[in-house]
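Below is one structure, written out as structure tokens; the observations come after it.
Missing here is one protein chain; the remaining ones are kept as they sit in the complex.
Chain IDs A, B and C follow the sequence of writing; residue 1 opens each chain.
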Amino acid sequence: MSQELVPTDSLMGRLCAACPREWADYVGHAFVRGLADGSLPAAAFRYYLAQDYLFLIHFARAWGLAVYKSETLEDMRAATQAVSAIIDVEMGLHVRYCADWGLDEAAMQAVDEDPACVAYTRFVLEAGMAGDLLDLLTALSPCTVGYGVIGRSLASDPATRRDANPYLSWIEMYSGDEYLDLVRASVAQLDRVAEQRGGHARIPGLAATFRSATVLESGFWQMGLDAAGRGQAAR
Amino acid sequence: MSQELVPTDSLMGRLCAACPREWADYVGHAFVRGLADGSLPAAAFRYYLAQDYLFLIHFARAWGLAVYKSETLEDMRAATQAVSAIIDVEMGLHVRYCADWGLDEAAMQAVDEDPACVAYTRFVLEAGMAGDLLDLLTALSPCTVGYGVIGRSLASDPATRRDANPYLSWIEMYSGDEYLDLVRASVAQLDRVAEQRGGHARIPGLAATFRSATVLESGFWQMGLDAAGRGQAAR
Amino acid sequence: MSQELVPTDSLMGRLCAACPREWADYVGHAFVRGLADGSLPAAAFRYYLAQDYLFLIHFARAWGLAVYKSETLEDMRAATQAVSAIIDVEMGLHVRYCADWGLDEAAMQAVDEDPACVAYTRFVLEAGMAGDLLDLLTALSPCTVGYGVIGRSLASDPATRRDANPYLSWIEMYSGDEYLDLVRASVAQLDRVAEQRGGHARIPGLAATFRSATVLESGFWQMGLDAAGRGQAAR
Partner (left out) sequence: MSQELVPTDSLMGRLCAACPREWADYVGHAFVRGLADGSLPAAAFRYYLAQDYLFLIHFARAWGLAVYKSETLEDMRAATQAVSAIIDVEMGLHVRYCADWGLDEAAMQAVDEDPACVAYTRFVLEAGMAGDLLDLLTALSPCTVGYGVIGRSLASDPATRRDANPYLSWIEMYSGDEYLDLVRASVAQLDRVAEQRGGHARIPGLAATFRSATVLESGFWQMGLDAAGRGQAAR
């Protein structure tokens, strides 16, 4: 399934293969399983959503950085499209989605950023700043591509609960054609930029970045569960 | 005239007032006077246009950096709009405009970047990287705002030649309502970001950046004249 | 006591005053109290030491960034001295100190960076990159200055255990004249750079950065306690 999305011989495929345990922990995290069977505590999801709002802001900043770091018009266009999509479309969708879960935008802006959110977002931005466009895209890929891998995996799993699963719309969003097209474009962009920036000789260094980013993404899921455990939704 | 565009007590107004000679040299440069009376050698304009194509790429990169450096959603949105406008609209308009002057895009991509273009673009990007969003916007302002000041000044000057002036469309573009609205938004953004980042206490440092950027913009005009003098259009 | 180190009307004094609860939580953290009375589990300290080795590397990178971001020779010299001190002296001292606790350098280089270490170090680097030198120094100050405040507070507290306290040398290091001179220089540098970069009008924005950095520093202490709780020293 995910093979189609992430060809084995693509850079993304090789990066996943370089840290199989961390990748499996991330895409199969208890939070994800809770989305699949609908058992995830609403408090965990709400906490996650509020942090994801803050995450989106830094995600847009990362794509702004990608515009700056691009060396070809094609890469500039892809990054510009990503920034626009986040700022002009996704933030609005996210705010509306969160409203359905009882979170309003002013409240989310006032939430303290969780250290797990700080760790992941600043790791990505800093890896991208210290390195080149390829380092930046690699650090972003567990998010960009990973959400599609997860979405598709849940959507295609017969065990995923369809009836009265409050998280079904989340699953549908990340397994929809529109999102999966973005994922394929990201996988292709990684290969294209890799070719300009040293090719497969870069894999050892990139794999270290990818592994850390993947572990920090698992931390982002775990953050939701921990908050629910502490009895804390979005403050 | 330009008072309306750039209020005296705005940050932009104060920056212009801090280097009156350099600002006057820039907005009243021989290149500009040649646009006004149509006497600018076509070779100077063509060389300028080809370098301006390369400039636009770095200009878009600078606005990508501004997305990254923004601290409010309002500033992110303004910077995102600027990136999109350049990449999705202005580059295309510029390419079509250049075609009318006999320059095709492939040729412009193959042109060597002139040291005057390197100096200005990298100065802006580096000032913005080393400093904060306010430093970046300040370094950009002689371009963003200056072109509007020049456009409006030429358009409102009865001495400007209207008949058979090959540069009339250039003048109309930078004095049009659409561009002047952008200028006013830039002036307002400078004031808004200044308020977040130290206010008028920043003026001495910003004035040094602004003055250097203004001198380098004059160098960009001069580059066109020099190329024509050397008998060189876009190679 | 700490008043002398951090004058109330210095920028540092104002930043501490802007988040009194977070600052008190940090300088009076259970980890710190465990250093004072010698009750801190050795496993907590060892885990902390190994992460502190990784921290030092990013700390040196932050001062390298400060060299780049400096606008005066005086600030460049101060940052250069800090980089040299860390790379040429402190890393060696730290390695020797850790050896006394049974940690060798190769082992520390192989340790996974804890998310709490990632969060703090990348937050500092990224705040410094996105902002200016003043943002960078502000993000560094809970560490630079805070360790002196803690060291001096423990050293001057009669309740601090002197006999057979395995952490006495740590306390002596951070309360020694050499370190406190560095702290005073940092406090003075913050005021000096603030004057160049907007002065007290910058305080609201800086206070947000300072508060986040302080909370993440508390997280760094907590990381040690949590590791000991999990029965984990430096792997």
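Odds and ends about this structure:
Just so it is clear, a residue touches a chain if its C-beta (ideal position, glycine included) is under 8 Å from a C-beta of that chain, and two chains touch if they have at least 3 such contacts.
All values reported here derive from a predicted model rather than from experimental measurement.
In the entire assembly, the chain absent from the figure touches the shown chains A, B, C. Contact with the undisplayed chain is limited, among C:Ala17, C:Ala30 or C:Met76, to C:Met76. In the complete assembly, the contact with the undisplayed chain comes from A:Lys69, out of A:Arg14, A:His29, A:Lys69 or A:Arg122. The residue touching the chain not shown here, chosen from B:Leu5, B:Ala116, B:Leu136 or B:Leu168, is B:Ala116. Set against the missing chain, the residues B:Asp25, B:Glu105 or B:Glu126 yield one that touches it, B:Glu126.
Remark: the omitted chain is touched by one listed residue; of A:Gly131, A:Gly151 or A:Gly224 this is A:Gly131.
For chain B, the residues in touch with the chain missing from this view are 61, 113, 115-116, 118-119, 122-123, 125-126, 129-130, 212, 215-216, 219. Looking at chain C, the residues touching the absent chain are 57, 60-68, 70, 73, 76-77, 79-80, 83-84, 87-88, 91, 125. Mapped onto chain A, contacts with the missing chain fall at residues 68-69, 71, 129-132, 135, 196-199, 201-202, 205.
To be clear about the criterion, only the chains that are shown with their structure count from here on.
Looking at which two chains touch through the most C-beta pairs, you get A-B.
In this view the innermost chain, defined by its CA centroid being closest to the centroid of all protein CA atoms, is A. Mean C-alpha position of chain B lies 44 Å from that of chain C. In chain A, the residues touching two or more other chains are 61, 125.
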